[in-house]
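Remarks on the structure that follows.
A single protein chain has been omitted from the complex, and every remaining protein chain is retained in its original position.
Chain lettering (A, B and C) follows the sequence in which the chains are written, and residue indices restart at 1 in each chain.
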């Protein structure tokens, strides 16, 4: 059985910042969130690559995009730096079967918003309050081995109203000490590609060190991996499949030959 | 009761073309599809504006976008000419409540694809075959007054697989003489905005002259009109709503103040 | 404009009980929850009938069912007393267009479970804790005039995992002091009928005295009222619509005439 090819993309900005924030961030993720996750998610059935915005072609050359089964994404302050053309390529690759796992503040990444079509805005507050996470379907592969409820002692609050489309299937929902609630784990499908948004995670709170959070991400990779590759769909199919005719058969004309695309 | 403000946008290219196609198109729509639809859809409760790509600001200055309740869209060969910035503005306006009715080949318009997140591709064939349209929900406002089934004698075939998200509610589905089927009328919601895609329509077949097609579009305008205006959503809500504390209350820190957005 | 015909059904058991519970219940609803709601929801565009399980034909004779646009339902300990045949009649009436608003513990009513197809079970706890309710869509007719968030000081907790189908559109979601979350207001459609489940409400806590709860119920009635009546759908349609034939036309046989239904 071939390995699932995972690419973890990180904007990798906070980890290299000066000031208090950089210090706090490097305390938990000295080589970056992407390298940290690549380490804790390592497994025999996965081939994991950790890349970042500061690399050539923003870390995602065409050959790597094509060779990726599941793309994980961490971004926060540098969303606008990501090339629009790259976003279009990635969105097309998702529709063609690549799994996509936007994490935490990637709810506002260009790629997630491009795939959702909505603003993806939400309420937020950063006072280090407690979050309690609930599994909503009683059995789901992404929640396998995860307790029905577990807590994160200090987190950034993300709260409803979360502006996402109605086809999101809720896998996790969160309670916050300060009075908010949030659909914190939601799946979507776009074309052949499976998407799982998961909000727990942060640059200074050590949330990716939580074993349940790691378990969810590990499950999500296997869930999002494509069953199939290569969508060889052909749009223009000039021949009718049925040789059926109305009572007064017409002289049929293919007027599409007259069109010029601008 | 105030009127529903409708803006009909047309790329207005085929109608001005030289050659056989232009002649065929002007035969049915001498002043353009937008002007024709503005005429047949005119009603006391509507204020209709017909605009086109060749107008200043591509026909959609900010003041008009803001003043539009329902945007109808016809495009075919000039999708790529529409400014990306305009598309982003319109997508945000839909999420903020504006109704959107992409028609026929607008399935590949930037705006519809931006709101769907998928490729929106489909099978197509242009041999003038018969289309039979079925209403799927037994009662729906968009189908009010329309027969359960009706035909269009000569049409361009649009067939499954249609690459749209799973939250599309099917209002109409089509049968084609040549052996294909298609979800030809589908509703979506993105943010506060209601969307209705309707495939019947064409530049050379006189499909917008069909009274059932006109009835569907007239119904769709009323359905898509927003119940409300002005989404005054505020994302950052720094104060907890509940003054509740864990057993070991923490020194809470608002680290968001440390962030700089690039 | 004709009035919306609303029928409020109540099992009307707790209100007539002896013991502490009966006393607590009658304190808020001396004539029963159904009569109380009929009073506070009274409006010029509504014709409201309050009925109960102890009435002839369990309060719902055929003529009343047929004459009802929106059925509200309160049940708790007497679900099993409701006739199965009545449940089937009501389910068919919903599919034929009647709106249905199951309230609070009606999540386990036969009718709601019949329409959902799932167990409709959930977590629950009754310690009088605080509930905070959030509106999830930023604009929705059921939430019109209701604050984005409001609280109920003492409530029974209903928590996830709530076993309902995936087509539920979340209108409200609740936070509980004790650490749970819940999809507390959810819409569905079954056939032509609109359904709105709303969990706030109780027999001893005075939750139906809350003006926001009343506002939600008032909105829901208008939302659930049918646009149309009379589904005259005919299943057997023996004549083909298209007189089209395969290359080798067949002798077509209507074998359905051979069938006998047992």
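Here is the rule we use: a contact is a pair of C-beta atoms (placed from the backbone, for glycine too) under 8 Å apart; a residue touches a chain by one contact, two chains touch by 3 or more.
Quick caveat: nothing in here was measured; it's all calculated off a predicted structure.
Only one of the listed residues, A:32, A:75, A:97 or A:201, touches the absent chain: A:97. Within the complete assembly, C:115 is the residue of C:115, C:171 or C:186 that touches the hidden chain. Interface residues of chain A facing the missing partner chain: 97, 130, 132, 137-139, 141, 144, 149, 175, 177, 191-192, 226-228, 231, 233, 241-242, 244.
The chain not shown here touches chain C at positions 13, 19-21, 24, 76-78, 80-81, 84, 91-92, 95, 114-119, 121-130, 153-154, 156, 159, 161, 163, 165-167, 177-180, 188-191, 204, 233-242, 244-246, 250, 252-256, 258-262. Annotation for chain B: contacts to the undisplayed chain at residues 132, 134-138, 148-149, 159-163, 166, 169, 173-176, 179-181, 242-247.
What we mean here is this: only the chains that are shown with their structure count from here on.
Chain geometry summary: the mean Cα position of chain B and that of chain C are 32 Å apart. Once the centre of each chain is set as its mean CA position, chain A and chain B turn out to be 26 Å apart. With centres defined as mean CA coordinates, chain C is found 36 Å away from chain A. The multi-chain contact residues of chain B, meaning those touching 2 or more other chains, are 130, 177, 191, 233, 241-242, 244.
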